[in-house]
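For this depiction, one protein chain was excluded, whereas all remaining protein chains were kept in their positions.
Read from first to last, the chains carry the letters A and B; within each, the first residue is number 1.
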Amino acid sequence: MKFALIALRNLARHRRRTLLSMLVVAAGAIAVILTAGFVRFSFEGLREAIIHGGLGHLELTPAKTAGPTGPDRAAPPAFADWARVRAAAEATPHVLAAGAALYLTGVASKDDRSAAFVGVALEPDRERRMSLEVKLRGGANLSDSPPPAGEDQVLLGVGLARALGASPGDVVTVTAMTADGTLNALDTRVAGLVTSGLQELDARLLKTHLATGQRLLGTDRVSSIVVGLDDTARTEEAGDALARRLRDGSAEPLVITDWRARAPFYGQVRALYSGIFWFLGGIVFVLVCLATSNTLLMSVMERVREFGTLLAIGTSRGQVALMVVLEALWLGLAGGLAGDVLAALLVAAINRAGIEMPPPPGAAAGFPLQLAVRPADFVAVVGLMVLVLAVASVLPALRSVRLRIVDALGHV
Amino acid sequence: MCDVVRVSWAVAVTVSLSAPVRPSDPALDDLLRRSDLGALAPFSFRSRMRLTAGDKPPLDIEVWRKGESRTLVRLLGPREQGKYLLRLGSDLWFLAPGAKKPVRLGPAYRLRGSATLDDVLGRQYARDYRVEGAADEEGGLVALDLVARGPGVVYPAVRYVVRRATFKPVRAEYRLPSGKVATIVEFDQWSAGERPYARRLLVRDALHGGSTTSVDVLEVEERPVPDGLFDLADPAARRSLER
Partner (left out) sequence: MPARFAVSSPRVLFQARGLRKRYRLGEVTIEALRGLDLDVDRGELVVIAGPSGSGKTSLLNLLGGLDEPDEGSVLFAGAPLRSLTAAEKTRMRRRQLGFVFQAFNLLPVLSAFENVEYPLWIDGVPREERRRRAEEALADVGLGDRLRHRPDQLSGGERQRVALARALVHEPLAVLADEPTANLDSRTAESIVDLLARVNAERGTTFLFATHDPAIVDRAPRTIRLADGRVVDGGAR
């Protein structure tokens, strides 16, 4: 451990240079932590936006209408036993609530304007208990209780409302294919305007009460049951528990799809952001490596005679190299820790500042930046910086190893 | 929609330009006129039909027609009470008890399976199409190649196969502007009488896996039809049908 001490003292010998090197390392550490925080913030934000934007954590679909990403929305609703399954789901641990979903497609019209819609009929009270949010942009949410015939309500996506020239309070006629394959139409009052966060979807989005949806389609079935959990991390666990519970007492075979399978683009976004993160990380790695390697090399070249003396009095070349590497490791450790402290301060400042991010492509609204850093990030980045410095020390260490003793002793 | 019309028109023009130009054959024109179901139908009538497709329950409809341009389709069955399709000229409206105002539908709206209203009721071939060519087929059949006279028809070209001896149509192949066959309607089980009609139509979707919708004509009654049934705004006359 003596060499570690010598290495540390050697660093202390050139305070300014060591401080500069530490700053370089710290800057690298900060860049990595902030980027990780931003990327994770994006992942988590997207994930929760997907889940709480209406997808829920799990969806139970009758096997005959289930596709890889949930129910086949074009198929007529096939879930007959849904009320019992919903009750079973709601009795499962970590389930906040479970609500029926009935998918609709059709045409909405007002006066002489009409537009195609993609809709869902749901149970507003259960949606709320699942903490699935409704982003109202005018008017009010659907009423909790099933509307009586003739008092049906809808929520329109802002884009759809614009296309129809409809505002809250207006009557919009919704036409859709019934479960039997014939047409049905229903006058509905626009309760409110909503956004999904995605412009494309807002141009076609329609939400209504389950009772209205069933009335329109002439069915008492639903497409699926959406399940909301108290913690996204428990998705798999809850899915397994649900599968066991349903296997014990279910008549019709069901497929359980989790939010990740239902939102394949989440995986794509994640892959893209991860790629960016690793690319940036690579750049930081190389930059810190080059900058510190140069400084370490300089420090070796300044101490050639010292190394010559060490070799002359019986220090092995391996021990000399170790001394150089240890200096680098100290630098990585100290710089990484300094980076941790600065990054923690920066993260706190940024998160407190409430910086508003512009809307991502296709999204309808911006969002406040909240870097999502974890304690493990701070540990990992120190490890990373120690690794970077270990790599950076290879060349200087080789240089020290290759010294000819007599030349080194004569070096001024 | 406008684009589709423009394209179909362009194709129709192209087809008419590329086909060998020859004076229309009076014999073929006569053949088309005498086999044109749409034109041969009674001026006003009531009819009942059953449409069956796939595993869905059959759809029973009652058709009221007066002249070429006014058709009312009443959907029968307990769940369909109060639902109508109203065809006025080229406009198709849907009327439902839950909606105060009629909902406009496209002319390609499918009643059941692949069958549109025109597939079921027949088209006005002699009025809307011109004979561009003809070829004899086995069994005393003639295949007439029809091209739309102008824009506004759903299919710009039709191959209409009729039995030369009886003037009864056997098959109609409806083509898209691309030239692809979209729908094939086969006519079968002819009724006896002065105005014979096919008791069964098979409507085959040639684009999407060839699923077939069968249309059974259960009843045709030539009779006067009150104008009030075709009033878009006033449902009073139609309500009388429900009683």
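Rule of thumb we're sticking to: a contact is a pair of C-beta atoms (placed from the backbone, for glycine too) under 8 Å apart; a residue touches a chain by one contact, two chains touch by 3 or more.
Owing to the predicted nature of the structure, the values given are computational and were not obtained by experimental measurement.
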Quiz item: When the whole complex is taken into account, which chains on show are touched by the absent chain?
Solution: A
Quiz item: For the chain left off this view, which of A:T309, A:N351 or A:Q370 is in contact with it?
Solution: A:T309
Exercise. Touching the absent chain in the whole complex: find that residue among A:V118, A:V391 or A:I405.
Key: A:I405
Quiz item: Which of these touches the unseen chain: A:T69, A:S145 or A:Q319?
Solution: A:Q319
Quiz prompt | Residue ranges of subunit A at the interface with the undisplayed chain | solution = 2, 6, 9-10, 12-13, 305-306, 308-317, 319, 404-406, 409
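Rule of thumb we're sticking to: only the chains that are shown with their structure count from here on.
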Practice problem: Just give me the whole-number Å value for how far the CA centre of subunit A lies from that of subunit B. | Solution: 54
Practice problem: Please give the residue numbers of subunit A that touch subunit B in the complex, ascending. | Solution: 107, 109, 112, 114, 149-150, 152, 171, 173, 175, 178, 180-187, 215-216, 218
Practice problem: Enumerate the contact residues on subunit B facing subunit A in the complex. | Solution: 53, 56-57, 59, 75, 79-80, 83, 85, 94-96, 98-101, 103-105, 109, 111-113
